[in-house]
Structures are given as C-alpha cells and as structure tokens.
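Removed: one protein chain of the complex. Kept in place: all other protein chains.
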Amino acid sequence: MREKATTLYFGPQHPGITGNMMIRLKVEGDTIIKATTEVGYLHRAFEKLQEKRNWLQSFTMMCRFCVPETDPMEELYARAVEEIEGREVPERAKYIRVMVLELARLASFMLWYGGQNGSLGLYTMGQWSVGDRNYILDLFEELTGGRIYHMYIWPGGVRRDLPKGFEGRVLKTLDYLEKRLDDYDDLMFDNAIFKKRTQGVGIVDKATAVEHGVVGAVLRGCGIKSDIRIDDPYEVYDKLDFIVPTSDGADIWSRALVRRQEARQSIRIIRQVIDTMPGGSVYNKIPNPQKWKLPKGDAYVRAESVRGEVGLYVVSDGGTMPRRVHLRGAAYVHGITLLEDVLVGENIADVSAIMNSLGTCPPEIER
Amino acid sequence: MKDIKAKLTEKIKASFDTVSEKDYNGNRLDFHVDVKIIPQILTFLKVNLGYIHLSHISCVDWLEEGEFEIIYILWSPVEKLKVFVRTRINREKPVLPNIDMIWRQANTYEREMREMFGIEIEGLEGAEEFLLEDWQEMPPMRRDFQTEEYAEKTFWSREGREDAIDVREEIIKRSREEIPDFAKKYSR
Amino acid sequence: MINDKNSQKIVDIIQNWARKHSIWVLAYGTGCGAIEIPPTMTSRYDAERLGVRGAATPRQADVLLVTGYLTTKTLKRVIRVYEQMQDPKFVIGFGSCTINGGMYYDSYNTIKLLDKYLPVDVYINGCMPRPEAVLAGFGKLQEIIAEGRANGAQKYKDNLEWYKANQKKIIPSLLTTDYNW
Amino acid sequence: MDLLTNILGAIATIILAFVVGMSYGGIVRKITARVHNRLGPPWYQNFIDAYKLFGKTTAIHHGWMQIMGPAFLMVSSVVTLMFVPVLNNGGWFTNLNFKGDLIFLLYLMVFGPLGMALGAGQTGNPNSAIGVTRGLSQMVGFEIPWVMALVALMIQFNTTTITGLMDVQQMSGTWLMFSSPFAFIAAVLAMLGMFRYSPFDIVGAPTELASGPVSENGGKFLFTMMSSGSIFSFVKLTLYVDLFMGGADNLIILLIKTFSIYMIPVLYGIVSPRYRTEQAIRFFWGWPLFFGILAILYAAIF
Partner (left out) sequence: MEIIYLIFILFLSGAIATFLLGKVSKRLRDIAFITTLVVPSVLFFTQINIGQTVDFSVLGIHLSWGITNFSYIFAYIVLGLGVLAGIYAVAAMKGKENLGFFFFNYILSIMAMMGILFSRDLISFFVFWEIMTWSSYLMVVFTGKDVQKVGIKYFIFSAIGAYAMLMAIVITYSLTGSMMISNLIFAFPDFEFGMQILIPVLLLIGFGVKSAMMPLHVWAVGSYSHSPMAYTAVFSGALSKMGIYGMIIVMAGLVSRIPEGYWFREVIAWMGAITAVGGTLWAVAQDDAKKMLAYSSVAQLGYIIIGIAIGTPLAMLASLFMAILHGMFKGTLFMAVGAIEKQTGTTNFTEVTGLIRKMPFTFLASLMSIIALAGIPPLGGFIGKWMLYESVIGSNHYLLIIVIFFSSTAAFLYCYKFLFGFFLGQEEKEWAHVKEAPAMMVVPMVILAIGTFIFGVFPGLILNPIDAGLQELGYAVTQGRYWEMSVLFNEWGDTVVLQPILYTILAVFVFFLAFVLTKNFKKTRYVSTKDISSSGEIPKEHENLTFSRGFFQPFLRSVEPLMRRKIDPYYNSFGRGMEAIFDFVRRIYTGNGQTYALYVVVFALLLLIFKDRLWG
C-alpha cells in the first residue's frame, strides 16, 4: 500500500545537499513530518585500511577524513601517537600547529559562509568567500605543497619549518580577510531577508543539545559555553587569549552569529601565535617508519574543529600498525540523529540551511 | 585532579561491585566493568555525577583473545575529566545492551557497531543497513576479514603498477591490449 | 532537406562547437573531490567563462563529473543518474582514485577502475586535482568534443551488455532499467 | 496592411524579442559575474546554451502533456508579444497591438505558466509539483499590487488599453512613472516577483527543489522554455516601458529603457537570499499592496 505522505529524496544527487548523503523526507504540503538520513555513500573503510598500514602510512589517510577542514585530523593523529609513545613535541612546532589549525578553521569558515548563504539562495556570498578562501589555500600551498591535503602536522612536530617571510604573508592575508569579513557582514548579517529566513528555524535548544551530545558552534548557539580549546586545552591554546562566543537564540541565526565571531577570534589567535612564536627546531625525528613500533596502549584525544568536537581513539597493540583508529566527528552526532529530529516540522525550503548550520559533513560521518 | 578522580572512584565503587579502575596521567580515568551493568553505570555517571557528554563509543577486535572490547568515553564539563568505561564481550556471540535511551546519539554508534562488527544490540531501532548496501560477507571491521583479498576478488585493478620503468608508456600500452575486441574502434 | 553528408558535417561542426562552449555539469559530489569544485566555479578560476555551469538534475546535464572514489553504494546511484542523462553526455573521471583506486586500492567498498562501469571521456589525475587541473580537464573535454571524439555515450550504448555485466558483478541489486536510447 | 506584411512583421517581432531576451539573459549573467568578482561568460553564452539544448536528444517523455507544456508556454509568450505595442509609432512591429487591452493581456500572460505547470505535473516528479504550487501561490501574491497599479492607471486616464495609456504619455510629454508615482512603485515591486530573480526565485530553487518544475525537462523542452522565457521577459519589459516610461520611439531607446528597468530586479536579486513561499506572498501583501491602494486613492482623487 502506498504511504500517505509524499517522499522527497534530498540527495545524494541534489544541489542542496552538503556532500554525498541522503535524507528521505516525508512531507505534507511543505512541512516535513519525518526525516530519515541515509549515509554510506562515502564509506571508504579508512579505519579498516589503517589497520593494514604502518603508523606513518596511516597518517596520510587522516587528512582525507573530512575535506573542508583537514588539519585537525592530522593534529589529532599526531597527538594520539605522541601520547601513546610519550614523544615530546618542540615548543615551536606547537605554535606552528596552532597557526595551521586556525588557518584551517578560517578556511573552513569561509566555506561555511558560502554554503550557508548558498543554501538560502544568496550565491554572491559564496562566490566572494570561496574566492577569498583561495588566499588561505595559497598560504597552505606555500607551507605544505598542497591546497587541500597538507599532511603537515605529523607525529613529533610538523614536517618543515615556516618558509622565510611566511609570517608576514600570513598577516597580510589576515588583514585582507578581516576587511572582507566586514563586507560579508554587510551582505549577510545586515540583510533583512537573511534574518527572516534564519530566525526561529532549526531550533536546537539546551535540552535537545544535552540529549544528543551536541558540540561546537551548535552548542554555543544555544547558550552553553563549551570549547575543547578551553575545556580540555591542547597544544598551546591555554597560553592564548581568546573569547568563546555564545548566543541564546538556538536557531540558525544565532549559530551564524557565533561562527561570525569565531572567525574573527581565529584571526586574533593567529596574530597572537605569530607574535609569541618561539624559535627552535620543529620536529623530533621519528625512527624508520617501516620498523617504527609503538608501545601497547590507547589514547583518546579531542580537538575543536569548525563543526565542533572531533575525537580520535587510537589503540596500539605494540606492533608496527595501529590496532584500531576510530574517529568521532562532530557531524557524526549532528548529521544523523540530531538532523532527523530537528528537521521534523520544518519547511522543505530550510533543509539545506539547517544542514549547513549543523555542520553536516558526510565524509566525516562515513569515514 | 587527583582528588576528583579519587572521589569519583569512591562513588562508583560504592554503587557497583565488579568495577576496577585504572588511572592515567592527565584528565583520564578508566573503569573496567562487566557488560551487564553498562546501562546502569552510564546512567549513574550521567544523572548522578554530571558526566553528561558521551564523547565516543568505540569497539576493538582482540582476535587473539577472542573478545571485543567496547569503550564508552564520557566527559564532564564541570570536572573536566574523561572517563573511559571499558567492557569485554565474547567474540563468538557478541551481545551488548542498548544505551540509546540515555544518549540519543548512541544509536548511531550502535548501528555502526552492529553492522561493522556484527555485535547484536538488544532492542536497537533503526535500519539494518547503515553504511553498507547489499553486503554479503562477514562484518568488515572484524580482524579476520581480509579487505585486500576481497578487493582483488571483486574489483579490477589497473595493470602497469608493479614496475616503475615508464609507467605512463606502460599503462597506455597495456590498457590498449586489455580493451575488449569490440571496443577497439573507440580507443584512441 | 539537409540529408547529404557534407551539410550534415557542417551541422555537426556547429553543434560540436556549441556543445564545447556550453558544458553543464551535474551537481553530484560523489567523493571528496567535490571540495575543489566550488573554487573552480568561483572568482579566481571562474569556469563559467568557458561555458561550464552547474545543472541541478540529470535531464539537463551534459557532463557527469565523478569527483573522486566511488563506493559501491554511490556507483549504483551514479549509474542511474548517468542513464537518466540525455545524449550527448560525457563523463569526467576526477582524481587518482577513479583511475586506479588511488590510496583506496585495497578497500572493500570502493571501485578501482571507473571505466569498467561507465565510459569515461576524460580523466583528471591528482589527489586532489587542483582547480587548474580541473580546468585543463574541461579544456581537454572541449578539445575532444570539437574533434567529435567524445563518443563515450555511444560506446556505452554499443557495449551495454559488457558494462551491465560489470556493474552487476558488484551491485547485485542493480535494477535493470529499460535503458535503450 | 496586407496579410504578408502582417506575417512578416510578426516574425520580425518574434525574432527581435528572442534575440533581445536572450542577450539580456547573457548580459545579466555577465553582470552577476562581475559582482561576484568574476569574468563571467560572454554575453552570447545563452545563445550557445540554447543551441546546444536544441541539439540534444530528447529521448524520453512522460506523456503528451509534458510535450504540450512548453508549447503552451511558447504560445503564451508569442501571443502576448503580438498584443504588446513594441514601439510608439508601430510600423513593422505593430502586429495586433492596436487591439491591446490590459486585462486581456493579464489573463493571456497566465496561459503559459498554467500550461507549463500542467507539463511539469505530468512528469510525476514531486519536486515539480511543489515548485508549481509555489509558483502559483507567489503569482497570487504579486498579481494583486500589479493589478492595483494597472487599475489605478485605468482610472486615472479613463482607458483600459495600452495604446490609450501610451497616447496619454505622448500627449502630455510626462511619463506615467512621474504622473502616477505610487502606481509605478507598486508595479515595480510586483515586477520583482514577476521576473523571479532572488529573493523570489522560489519556484525552481535549486538548493530546495532541484530546479523544481523543469527538473524533468532537458534538451528541446528546456530549449523551448528558455527561449519562450526570453521572449516573455522582453514582453514584460516592453509592457513596463509602454505603461510607465512613455514607450519608445525607436529600437535603441527601447533597448535602453528596457535594460534600465530590467536592472532593478537583477541588482536586487544579486544581494538577496531567497524568501520562503509564505514570506514572499506576505511581502507582496505588505508594502506593494499599500502603494497599490495609495495609487488607487491618488487616481480616484485626482
């Protein structure tokens, strides 16, 4: 027998979906009465493959977990390995890591600016911000050789020191971006229609947030001050001065406000890092990767990405290969159960905006 | 940090018998518990002790010991402490209690565990298929599943990879040979 | 009216020229390569000046851009989408993983050779290919369209059984659609 | 005029409308690209796209209504074009426009979208159906201020024909946008919805409905829709110029006037996100309606 509600396939081939996943929407009118996510379109079995690679080969897979923001994954892996092995990291490497992480955050915010507005039909924003993102990617290219996959932060430090005059170029880019962020505000946050479209839509209130284990900007967007960089500080974040913005609206608008401030905080952090960066070597040499064995043990490390808390659980059985590498992305909780619950009762027009606002990133879910 | 850990251990031990703890440097504390009391101890941690954030659920396949190890990682934003609740279950007939009424997102972890390790979760809702589709073999994340063999068996691989003489030339040359007869006229 | 071969040739040349300068890419990010598509379409690289433009549904699209690895689950959808596209249609394989599996050569869930399942007109290599490489790939596609050599769809039509057998091998639930145009 | 001249004139008008409409589309793409900091496609890109679509195979259809849908659209645009005076003094482009009547045009303009909606409905794609319902709902929204503006003009100058209104402007030498400003404002606000640029592009919103009603149409169907859409936008622009900007004495002036009025929805659209359907409807029943009422009061009093 035919179902009563109409089925709408939102994805996998759909301009409004972020990445490659599917939401099976049951709609009546333009109201969603049930949403079922279906994932697995991007399941590459990384975790299985990493069990078959040695410790350094596994590292090359890390950045491919989630493409919009690749560096937190590398940093997590490096930190987990260091924790199991007890390897020291030079102070300068930690500062460089923070700089790279924050640059990656900034690049990811740029992409989010584009995605959030593109989902609401303001394509100009996407053109601007994704175009400006290229300047950050240029920096990465100079530093690491790759635009997207950097493989820069590795166990024991970072791969190489900063090129000569790199800090200056970073600061110059930051100056430019700061100016552009004001332009974005004019286009996006001063826009009455954007406000109308986002206020009161996609509400994740405090109770829901706790029930679902919500993290990151979504959690801050409902008024809970939570940031791994402060709560569980890693690298040199405890030495830096920055604000964790929060907002009380619990809707897309307040999440956008949070992210808007976070982008500026990232710029501030990078400036601080460049000011206070010590000298010295940038890595502790690792042994021959083919024979590199880690002691038996496990580690769970966490970092703050744009989407929220990312955790990595690494188990070593004392061999040359990891026993288990298990990533927990922020999208893993946002993209499935939370999305399904939030979408009920919303308008079809807002599905894409809600997905972007929750930071759904399918490759991170499916790994 | 030491005080917090000691206090927590005391409280847990007072409520549950078969618990052994292991301390680590930094803000991490491990509890080894029996599989039967998993829901109770997690509820206790969440409701009574303020460990409201379920950060991670992971599963490790200890093939040599014939056991799965399940690790629940909780986080308290107040005490700033990571608590690992670890349990081991038999690998032959793995059954795990369902905890998605405590944390909604646990549902996703459990669905993945069910599919990837073949662990039966009692009373779990949600579609059987999560990441895979039409999967016929054993659950792929088990250690005894040989992914490379399976890939060799199922998918073709491009010839011309094993020697590094002139890869480009070689690929072109060999791919020409490999094209079926009827498709020759399209090759360029 | 226009039946003799020479005038048909002229029509073909004009049509190929139009096809070359109007490439509508299906909005389907099959893999992680999708992250370099927005930069390609936006201000610095601006693929639209070459006539490259997104299309929302397969009926309107000319080019299927397979951005990166294909899991078996996605392959099923890609095949359906490809068969729903209208002639003339082209496929661009994007990234090392479509060419030979790339770093997923031993993964149980991703295919290694895209051209066993779909007729590929142009491959773009790299992991990840830079926007310049993507543009070069579109340039190559334009080149072979203008020369009339982009006959992947015809190839698929002629060797449908071979392709279908390959597809069936890894997707048992593949529905036999009545694809015969 | 004999029949042959009539037919030739009609064909010339259609070609003019097609060329101008398509070029405007291309120029809009170019302008949008420049706002985006891009180079953008050449201005003739739309012609290439159209020709390519025409050359594509249309291998399948979902029933004869899907084939007739674009035909309805084409018929509506061309017939409407026949009834809109292109130039002040007529000449070759007179066609049937000496018979042009505003209310008649209003209804004629609906013929195409309704046929298109039927064609989209036949495909069976739920996205198409949702897009159509959105489009029709929005149409109810913007027709109200638009009709109010027209009624105000009719009352003020006591004529219901386009030619009558054009004569009024020619005689007095003042454009109606100055002599009845409120009607002009209401009509321009309604025009935002009529051209379906952002924020009123809710019908085929790609990120919501995957291009909505056209989602099953490719190849020749899409070509027909694209070209009749171009003709239609020319018709609408010419109508605005005729009604509010004193018409045009020759083609150059027509192009300048139509282009300048076309830029209003385009430029507004570039910097606006999309409305939700009911928000769009409410928008039209807010300020535009207010200006419409003002216009009618203005017309009734003066």
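Observations on the structure shown:
Order as written gives the chain letters A, B, C and D; numbering starts at 1 within each chain.
We adopt the following convention: contacts are C-beta pairs under 8 Å (C-beta built on N, C-alpha and C of every residue); 3 or more make two chains touch, one makes a residue touch a chain.
In this text, all values refer to a predicted model and were calculated from it rather than measured experimentally.
All shown chains touched by the missing chain in the whole complex, by label: A, C, D. From the options D:Met22, D:Ile48, D:Leu87 or D:Met139, the residue with contact to the chain not on display is D:Met139. Considering the full assembly, D:Ser215 is the residue among D:Ser215, D:Thr258 or D:Ser272 that touches the omitted chain. Checked against the full complex, the one of D:Ala17, D:Ala33 or D:Ala117 touching the unshown chain is D:Ala117.
If you put the missing chain back, the residues of subunit D touching it would be 10, 57-63, 65, 67, 70-71, 74-75, 78-79, 82, 96, 98-99, 101, 103-104, 107-108, 110-111, 114, 117-118, 121-126, 129-130, 132-134, 136-137, 139-141, 143-144, 147-148, 151, 154-155, 159-161, 210, 215-216, 220, 224, 276-278, 281-282, 285, 292, 296, 299-300.
Taking the whole complex into account, subunit C touches the unshown chain at residues 28, 57-59, 76-78, 80-81, 84, 175, 177-178, 181. Contact between subunit A and the unshown chain involves residues 1-7, 9-14, 22, 27-31.
Keep this in mind: only the chains that are shown with their structure count from here on.
Inter-chain spacing, taken between the CA centroids of subunit A and subunit C, is 30 Å. Averaged Cα coordinates give subunit C a centre that lies 36 Å from the centre of subunit D. Multi-chain contact residues of subunit D (touching two or more other chains) are listed as 36-38, 206, 210-211.
Residue positions 14-15, 40, 43, 45, 48-49, 52, 127-128, 131 of subunit A each touch two or more of the other chains. You'll find the chains touch as A-B, A-C, A-D, B-C, C-D.
Contact residues on subunit A toward subunit C in their complex (touch as defined above): 12-15, 19-20, 40-45, 48-49, 52, 60-61, 64, 67-68, 111, 114, 126-128, 130-131, 133-134, 137, 146-149, 363. Against subunit B, in their complex, subunit C makes its touches with residues 72-73, 76, 99-101, 105-113, 116, 149, 151, 154-155, 158-159, 162, 169-173. Subunit B makes touch with subunit A in their complex at residues 27-28, 52-56, 58-61, 71, 73, 75, 77, 80, 82, 84, 103-105, 107-109, 127, 129-133, 140-141, 143, 145, 147-148.
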